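A protein chain is absent from this complex, but the other protein chains hold their places.
We call the chains A and B, going by the order they appear; numbering starts again at 1 in every chain.
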Amino acid sequence: MTLKYLIQKEFTQIRRNAFLPKLIIVFPIMIMCVMPWVMNMEVKNIKVTVVDNDRSTLSQQLVHSIEASNYFIFEGQQSTYRTALQEIEKSRADVVMVIPQDYSRDMTLGKQPQVLIAANAVNGTKGAMGGAYLTQIVTAHVNPDIAAMQSRVSTLFLYNKNLNFKLFMIPALFAIVMMLMTGFLPALNIVGEKEAGTIEQINVTPVSKWAFILAKLIPYWIIALFVITVCLLLAWAVYGITSVGPLALIYLLVMLLALFWSSFGLMISNYSDTMQQAIFVMWFFVVMMLLLSGLFTPTRSMPSWAYATTYVNPMSYFIDAVRTVFIRGGGITSIWHQLLALLGIGSVMATWAVLSYKKNS
Amino acid sequence: MNAIEVHNVSKSYGKVKALDDVSFTVGKGEVFGIIGPDGAGKTSLYRILCTLLLPDQGTATVDGFDTVKQMTDIRRRVGYMPGKFSLYQDLTVQENLEFFATLFGTTVEEGYDSIKAIYSQIERFKDRKAGALSGGMKQKLALSCALVHSPSVLFLDEPTTGVDPVSRKEFWDMLGNLKDREITIVASTPYLDEVRRCERVAFLDKGKVCGIGTPDEILTRFANVFNPPGIEHGKAETQSQHGEPDNVIEVEHLVKAFGSFHAVDDISFTVKRGEIFGFLGANGAGKTTAMHMLTGLNQPTSGTGRVVGYDIRTEHEQIKKHIGYMSQRFSLYEDLTVAENIRLFAGIYGMDDKEIARKTDELLDRLQFAEHKNTLVASLPLGWKQKLAFSVSIFHEPGVVFLDEPTGGVDPATRRQFWELIYDAAGRGITVFVTTHYMDEAEYCDRISIMVDGKIKAMGTPDELKQKYNQPDMDHVFTYLARQATRSSD
Partner (left out) sequence: MKQFISFVIKEAKHILRDKRTMLILFGMPLVLMLLFGFAITTDVKNVRTVVVTSSMDHLTRQAVDRLAASEYFTITQVVATPREAERVIRNQKADMAIVFGPDFASKRSGVQLIVDGADPNMAQQWTNYATAVMLNADGGATNAKMLYNPQMKSAYNFVPAIMGMLLMLVCAMMTSISIVREKEKGTMEVLLVSPVKPLMIIIAKAIPYLMLAFVILIIILLMARFVLGVPLAGSLFWIIAVSIIYILLALSLGLLISNVAQTQLVALLLSAMVLLVPIVMLSGMLFPVESMPKILQWISAIIPPRYYIEAMRKLMIMGVGIKEVAKEVLILTGMLALLMTLALAKFNKRLE
């Protein structure tokens, strides 16, 4: 019964805040409208410079086919490897291709010419992919046999035929929005009451720990429901992207994630003395969980010790599951173990949040 | 030459006029008081004189320098202690003091004599972090920091709020010494005894100067604000109404130790139903700690205690159902309205909507507060907030209510209204357990105890104590006992 009054109080406080209501409405919109454009790790606009030491018809054919490829931006030719490298240093080129002096002679003799491809690999993905595509073009020219074999390998991209990065990132954005809205706000909540002194007044009332913490959690769950609805609508309206799998499962996943983050936020808040501390500690954990979650990079590429952390990382379960449902159209059978894991971690965290709140010391 | 000249100064924040055509002068070496209720514009005035704010209209000079044009000259000459000054919590007492001494271009050794009387009381805690001091001790440290240098003009904005009577006397004695060194002092205070120690005072209300004169002149002219008639209190009746008086609070050999330091050192007492029990003591004597144990916020180290029949060790959640509490720091939700605050706390104690609505209207009518039902608490004046906080703490008709310095920083008229509410509650059978630094309030209590160094030194009715120690009033009784303290001066 007291829960009603406590929840009412939390909502009134959120409403009265000069900043929070705006944040809750504007923030998801901002994230959904801007981030998919930003979080684009698509490799494109690779700039290629060619050093043609052969200057024969054959070598010029190769150069032309690179010019013609719409994957690369052709930045012209350089006379020496040295000057080409300088182009890379000046950021005017990403990849340099050097055609050896006796390219056409080797070709006519049936020998394998050695074309040098030097890529700027500071950004590893960009270097590797640029190198790989250039290699394919060269191979097609140099080695018709392999080219023929290559043509026999066809590729079918499932779920994301156009390899659209936005489709990949949008479900991940749900995770980020949830984390920021239902994680950081609770982290500031109890410590805010500590700084204002109101917590002492609450502590001398007979209100139970569970009621007090629950009353603080529930508003964030309702905010989570609202926010995810806004996100789903925006994904559909702005990008024409909708979930392939059942929406109910998306909602269920989001609520479980909200359970974890809101409890985690309150738990941090219980242990902190100042808002600054709460934010810093929160930020630390958020960055770690985010980086190890597989949101940006595949978890399976990680070394085994890092991969082991994904077993306790709710973000990792969520991102796995939400992509399976949203992009791949998986049903409950595909994600049941992620659901269980999220529920388990969430419940543990909620209990911790309650136990760490001390009415009496 | 006058030390301070203020001519027709006005200052507004948006539509609110904080200062309205204020003019006065303060002579060199004078002790000048600025008194007035909360929100009268005192802080704005201090800030203008300290060159922190620019006046909208009018001019002010300090030590002959213009506050607008000659900022650097003034800042080199004045000392200022703001009202909400809170020191650096994470620095130790010593570090705070040293920092401020260096800041003002002096050293602790040089300034030691001028702060000795007060600093010696907290010197024993010099390695403790300022954040770990009790409220009153923090204030003493702040005073020491403000006085460690010798400015030519000293501005003190309510410097003694929350400080016990003995220390307040010592503080004003120190100001007297400064006066001998030709230092001009401008101070504001809610305490009448301090007002009387000024040479002249200005009464400020709603941004206007209502009168300037000697303390006696002003206090008589505005007697309705400063000298309200005492309250009649039918003590005998309230107790007999409940038949044989039983004990609401029983405490035996209660101890709370933080490491080797015994904040509360073996105290025993009982409080009867319907009684108003004054729990007095100097700053740092252990009052708040004792109260925290009784209200179930803290566990005692040893000893036993029962509040409304429940054990304070094991049944603290039971106790919380039957008590009310109003803490030292004002602690209603500032971002909720008056009605919403009442509703929240009533709801927590399990009242239903109908009952809450009915009792809320009743309460607001009684307080003549009905028009502010939907006002945000943050925008209420301090005195009203405190009345409201008290009313909320007894809204669920608890067996006993604990009040920790409920009237700090409030003018006498408002304090009187507050005590009317306390009598009202006691009349309804609610036991009142109250701490205060106002000795006139101590006289209002049925029975008082005086704590010194964690122990209870004296207990009885005000009249009994006055007789026993052969003193004219409670102020003297308190001073007599508190001066025996060893904890802070060794």
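To be clear about the criterion, a contact is a pair of C-beta atoms (placed from the backbone, for glycine too) under 8 Å apart; a residue touches a chain by one contact, two chains touch by 3 or more.
Every value quoted in this text rests on a predicted model; they were computed, and no experiment measured them.
Please identify which of the visible chains the hidden chain touches across the whole complex.
Those shown chains that the absent chain touches are A, B.
Touch as defined at the start, partner being the missing chain; which of B:Met81, B:Leu219 or B:Val377 qualifies?
With B:Met81, B:Leu219 or B:Val377 as choices, the missing chain is touched by B:Met81.
Which of A:Thr12, A:Thr139, A:Ser208 or A:Ser347 touches the chain that is not shown?
Of the candidates A:Thr12, A:Thr139, A:Ser208 or A:Ser347, A:Thr139 is in touch with the missing chain.
Check each of A:Leu291, A:Val312, A:Leu340 or A:Leu355 against the chain that is not shown and name the one that touches it.
If we include the chain that is not displayed, A:Leu291 is the one touching it.
Taking the full complex into account, what residues of chain A touch the chain not shown?
19, 34-35, 37-45, 85, 88-91, 112-129, 131-132, 134-136, 138-139, 141-143, 146, 149-150, 152-161, 163-165, 167-168, 188, 192, 272, 274-277, 279-281, 283-284, 287-288, 291-292, 296-298, 300-303, 306, 320, 323-324, 327-330, 333-334
What does the interface between chain B and the hidden chain look like in terms of residue numbers?
Within chain B, the residues that touch the unshown chain are 47, 50-54, 71-72, 75-76, 78-88, 90-91, 95, 98-100, 102-105.
Throughout what follows, only the chains that are shown with their structure count from here on.
Express in whole angstrom the distance between the two chain centres, defined as the mean CA positions of chain A and chain B.
Comparing mean C-alpha positions, chain B is 54 Å from chain A.
Could you pull out which chain A residues touch chain B in their complex?
Touch residues, chain A against chain B: 1-2, 4-6, 8-9, 12-13, 16-17, 196-198, 200-208, 359-361.
If you look only at chain B, which of its residues touch chain A in the complex?
295-299, 316-318, 320-321, 323, 325-327, 329-336, 340, 343-350, 352, 376, 402
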